[in-house]
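Shown here: the complex without one of its protein chains, the others still in place.
The letters A, B and C name the chains in turn, as written, and every chain counts its residues from 1.
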Amino acid sequence: MIPHRAIHAVRGSVRCWRHRAVFKVSREASAVGACRRFSVRVRASGMEEILARVVVPLPSYETRDKSPPPPESNSLEFMHFYRSLDKVEKAEFLTKLSRDHGVDHKGVSELAVKLLDTQQRDLATILQVEDRLRYSLTPRYKQLLCHISRVEGGVKFLVDLRADVLELIASKVSESPQIRDLSGTLKSLLSEWFSVGLLRLERITWQSPCEILQKISQYEAVHPVRNWTDLKRRVGPYRRCYAFTHAAMPGEPLVVLHVALTEEISNNIQSIVREFATLDSEEDVNKINSAIFYSISSTQAGLQGVELGNYLIKKVVRELQSEFPHMAQFSSLSPIPGFSVWLQGLLNQYRKDNRGTDLLSEHEWKEVEQATDSSPGSQATEALRKLISSGEWMRSERLSGVLEPVLMRLCAWYLYGEKRRGYALNPVANFHLQNGATMWRLNWRADTSPRGVANSCGIMVNYRYFLNETSKNSALYLQNKVVTASEQVLGLVSQFQKNSKL
Amino acid sequence: MIPHRAIHAVRGSVRCWRHRAVFKVSREASAVGACRRFSVRVRASGMEEILARVVVPLPSYETRDKSPPPPESNSLEFMHFYRSLDKVEKAEFLTKLSRDHGVDHKGVSELAVKLLDTQQRDLATILQVEDRLRYSLTPRYKQLLCHISRVEGGVKFLVDLRADVLELIASKVSESPQIRDLSGTLKSLLSEWFSVGLLRLERITWQSPCEILQKISQYEAVHPVRNWTDLKRRVGPYRRCYAFTHAAMPGEPLVVLHVALTEEISNNIQSIVREFATLDSEEDVNKINSAIFYSISSTQAGLQGVELGNYLIKKVVRELQSEFPHMAQFSSLSPIPGFSVWLQGLLNQYRKDNRGTDLLSEHEWKEVEQATDSSPGSQATEALRKLISSGEWMRSERLSGVLEPVLMRLCAWYLYGEKRRGYALNPVANFHLQNGATMWRLNWRADTSPRGVANSCGIMVNYRYFLNETSKNSALYLQNKVVTASEQVLGLVSQFQKNSKL
Amino acid sequence: MIPHRAIHAVRGSVRCWRHRAVFKVSREASAVGACRRFSVRVRASGMEEILARVVVPLPSYETRDKSPPPPESNSLEFMHFYRSLDKVEKAEFLTKLSRDHGVDHKGVSELAVKLLDTQQRDLATILQVEDRLRYSLTPRYKQLLCHISRVEGGVKFLVDLRADVLELIASKVSESPQIRDLSGTLKSLLSEWFSVGLLRLERITWQSPCEILQKISQYEAVHPVRNWTDLKRRVGPYRRCYAFTHAAMPGEPLVVLHVALTEEISNNIQSIVREFATLDSEEDVNKINSAIFYSISSTQAGLQGVELGNYLIKKVVRELQSEFPHMAQFSSLSPIPGFSVWLQGLLNQYRKDNRGTDLLSEHEWKEVEQATDSSPGSQATEALRKLISSGEWMRSERLSGVLEPVLMRLCAWYLYGEKRRGYALNPVANFHLQNGATMWRLNWRADTSPRGVANSCGIMVNYRYFLNETSKNSALYLQNKVVTASEQVLGLVSQFQKNSKL
Partner (left out) sequence: MIPHRAIHAVRGSVRCWRHRAVFKVSREASAVGACRRFSVRVRASGMEEILARVVVPLPSYETRDKSPPPPESNSLEFMHFYRSLDKVEKAEFLTKLSRDHGVDHKGVSELAVKLLDTQQRDLATILQVEDRLRYSLTPRYKQLLCHISRVEGGVKFLVDLRADVLELIASKVSESPQIRDLSGTLKSLLSEWFSVGLLRLERITWQSPCEILQKISQYEAVHPVRNWTDLKRRVGPYRRCYAFTHAAMPGEPLVVLHVALTEEISNNIQSIVREFATLDSEEDVNKINSAIFYSISSTQAGLQGVELGNYLIKKVVRELQSEFPHMAQFSSLSPIPGFSVWLQGLLNQYRKDNRGTDLLSEHEWKEVEQATDSSPGSQATEALRKLISSGEWMRSERLSGVLEPVLMRLCAWYLYGEKRRGYALNPVANFHLQNGATMWRLNWRADTSPRGVANSCGIMVNYRYFLNETSKNSALYLQNKVVTASEQVLGLVSQFQKNSKL
């Protein structure tokens, strides 16, 4: 239960906003108690009462432009009430909202009948019935959501509300099928409001407000920021940090892209996030040929499905081209989350299936057996799994040498060959391939941090943006599920296929 | 025909962008000629070709989230092409766009059938078919419009496009019923993008950019700005000028509200727009009790139906309350466009119907007859009509005295009693009544400018905003068509009714 | 007399701030009268009283760092009092201030004696006496001026005060020799405060605040701005307008430079200030090779002698070089104020001296005689003078052809040869030569406006800035009075010398 923040002492008695009830009590503490007991009884009825009041009925089609906007207090009351709920209550509330205040199914089906009746009539009539049908398919709560977007803080409220809805769907707590409609309605509204024309590209520097930099630091999920010097580095010379912000959510970066400006396409992340030599130096424009996108983070769970990252990369490319007209190489240096987990699952499976030998060449197995002091077969397979799980092999130069070709080709396959509904299983790969990037280069010992070794055996990958080809690649991938890859990647994949007898 | 700006000489030959054709010609002038002749032949096919290319088909319902955005060049080509058309061509183009790239009626009716088939099925199935139906009702061009909104200048382009569409509808040039769908789709998109949460309230002062002030000056339709001193006055002491702007249309005021800060509710516009005594004085906060909205102008024809003025007034009231906590009186001082025209029509009608005597009392008629040297009956009615038409009565104190009660009660009736579909016929009245204002006071000799005399016999009206009552009034008006009015106004109306035997 | 703005009615009586007296009077008008009569009596004593109060004595040398700043009210009282004075009173006041509150001459001479006594002593002692002497040479009012600079509006007040002092000196109204000390003290303080490191270069565009643009328009003395379209042109494409502003005088451009961006060095001002073809075009960077400074105006009379224009030109050159790295030509297109007046004086003198024939060749005189129907000798000289005075010759192609070589070589001489204390007599020439420019080209029919014809027979001159040579040229001119000029100018000068037998 959340603290009953909404309880205010008013002249001797205590009013709990959440229950719209006033308790005569001596101390606030017991007010909360009384309030909680009361809660059980009134919750359901309270929600319904408030919903009935603030979710005004959809005006008739004829008067749809003649209905006055509801008072702003409706929106504020809804927001305030919702915020006062705990998690369970929120789930209940959202379920009620989506179930009882959605589309009028009967109205829709009547109009469907009518539409079929008018098929032989003139076009103008058909168009009008279609428009009525379209209107009748509007959930009743949509108007309220629009009105909420207009009050201060309303857009942020709706973004967070959608995050709750998504969590509710993912958790399968709610069995209401209408909850998806609510999510869809919110998504379509947010898509309009967060249309790229309304977003502002901001470059974040050490001159930016502390508040924004603190958030940039908190939101950085890919390569966590350790301290303020670290952060200063990421907005300092040879680095760029860009974010989209939105007029309705001031001071809130929506999606953040970190870029390193380098001579060559980077093959190692530590050289980017751990190197401080250049902290106070001035940029030498002659040393800048490449832009490496080494981290991109979306910050708002509620904007899932609203494409921002793609547009941010495109805008940043244009920005960089105007700053460095001769810049020719654009590439990500991306993590491969899930590779280790996938690999261990694979080894497990192979061990069970007794097919372990398929993954490595005979010579490779021998090296593994020697190094791990294990016998051939499933013991060696298990030994290999453990090696990978512990990350110990990194410390042995010999083991590392043995495993490099193995892990590289397995990783290439994981990225290139493993699919979900035809698209790349790995989400980062999927993101960049959708954007039209090429799977360009796998890099060995590219992230030697414990996290990097644990996630992807230290391997990272460059998704490279050949600007002339991104639209074509994007369409090929999205429509035909074709992954564009470099010779290095394709070579590794074919090695894997040869060895693995897949 | 617009000048063929798009023609550029390229190495001896001439290319007309509009036709995507190259003409070998000696001089540019004849290129334009050749181009125009060519135009007749290629226009239709050119439009269809370009529409077929840039208006991509709606993805299937299943892949709707998997389709890559079309290249930005599509949007740019569409915009460039459209701008190169002349007016007649634009009409043709918009007709084609709305007719050939709208809703797939067959698909819709199939889904309507399907929906009816599923009525007995489980809710989840029904919801899904509804969602498909909703999707199928999306016009094919909608996605293009969304993409246009994302390129620089795109939103402004769409606002102007809608203005063209509205003009097309009003002019009845196009007989295509689908053109209304296009207008509706644009309106609904613009409504989202110009949602109040995304608008920025700006106070315009003499410190604001010249570009904005020049626009403020140009857009002022109610009481035209004569020169820059006049403009300086309207943003100087005892005045406020506010505008909504939008991030996607920087430097463009969308709706502008001029306010005078006065001791009493003003009954005369010249004292506001012609008085320069206070130009350099400092405001004395003790003399500020009232805020008089003396001009509100929407600047974008394409945003018709997208409510902005209402929200601007509300925001400004809040702004003023925070600047002047003790301010208690909020009122417009509004023109009454159309009153003179209406009155002359009425007199004409009465003359024809021989009912002229109904409008004035016997005594009043006598005064008019004497003053105009006319005989009773239709001659006097015609004399009266001429008097009003010429505005000459203003110069005679006696006539002015005679006509004051007559014109005041006629005007009260015009504002209060004349309706169109149940709402006030006068558009300014309709605007303020929708906002919840009260029709508070008619003011004699309130606008003695030639324009004021010509439009409304010099009468102006205060619509007063009693902040506690605006929501109630607004709902009463919009839903029940009830006009809230003061005793003064109601008194004048009842005098009119008594005299006019209506 | 200024209006007695300072008179305020306070509860029946009237107080005149200026006289610090209260008058019991029935109406304000007679208060002013009473006040004026009173004025005569109290003026002198009032000034002395206020000066005695606000100009605090110089602390002793020992306690100079231990004296608290006087209360801010001292500065405000001084400012308020001064502003309430009329012109005559101001002269009297400034005279008193400089005479009675300047340097303590006795103290100075005592220290001079002491200094001479210490010449044989150790260096430390000498240095200390020198420092005391330096301190004793500080006028008593200097500290007050410093304190005034610290209150809001104080710096602007002092700039205006200096303008008054300069006018007083120029008008020779005051015979007080100390008034020059006051001017010098002010100048040295203003020089520190308006040191270039503290100035801000602002580019003025159509986006700049209206207030600034209005001032730019008002201050433009060289080629007056006719209206706002004209002004928009001067800050539009192919134009730049820069100003220095100062933190202590916000919104006040101190010196303004107008630049035209052209292909070639302009030889005509109308093509710059009258041409509107490019008003809405975009700049084509390939057409921009030259920067033409066509107007520079200082706006603050009180900053005379505080070098700003020179620095502004240098900063602007650097700004333009960074915007247009390939820009190679920097030149003024300057008016020649005073040429016509000088020429008419010359002709008058020659006529009197009967030496008119010296100025033109025989052939030229014949042409003039024919054209003006005059007889040789002084009649022709007078006819020529009248021609020039009326500007009529401009309308006759023939006369124009005859006079071109004559006026061009006379003008070259006027600019190059006429001196005042060894420096160029023409102030514009003197300004650019001090900056290190070369007298580069005289342009015929360069300013065909009535003003241009009247001032300089339509001739204008380019002072060209060869960036590598400006320091050298500046030093040569300032130290050795050498004028650097192009062959064209030198050629014209030598023609003049040949013809004129000077």
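Definition applied: a residue touches a chain if its C-beta (ideal position, glycine included) is under 8 Å from a C-beta of that chain, and two chains touch if they have at least 3 such contacts.
Quick caveat: nothing in here was measured; it's all calculated off a predicted structure.
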Neighbouring displayed chains - absent chain, whole complex: A, C
From C:V88, C:V285, C:V341 or C:A475, residue that would touch the chain that is not displayed: C:A475
From C:V196, C:L425, C:A454 or C:L490, residue that would touch the chain that is not displayed: C:V196
Touch criterion as defined above, residue of C:P57, C:G184, C:P237 or C:G401 at the omitted chain: C:G184
Options C:R53, C:H80 or C:R150, residue touching the unrepresented chain: C:R150
Absent-chain interface as seen on chain C, which is shown: 63, 65-69, 71, 103, 105, 108-109, 112-113, 115-116, 119, 123-124, 126-127, 130-131, 133-134, 137, 146, 149-151, 154-155, 177-178, 180-181, 184, 189, 192-193, 195-198, 200, 247-248, 305, 307, 310-311, 434, 436, 471, 474-475, 478-479
Contact footprint on chain A, counting only the chain that is left out: 206-211, 213-214, 228, 232, 251
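Criterion: only the chains that are shown with their structure count from here on.
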Per Cα centroids, the chain farthest from chain A: C
Separation of mean Cα positions, chain B and chain A [Å, integer]: 42
Cα-centroid distance, chain B relative to chain C, in whole angstrom: 52
Touching two or more other chains - residue numbers and ranges from chain C: none
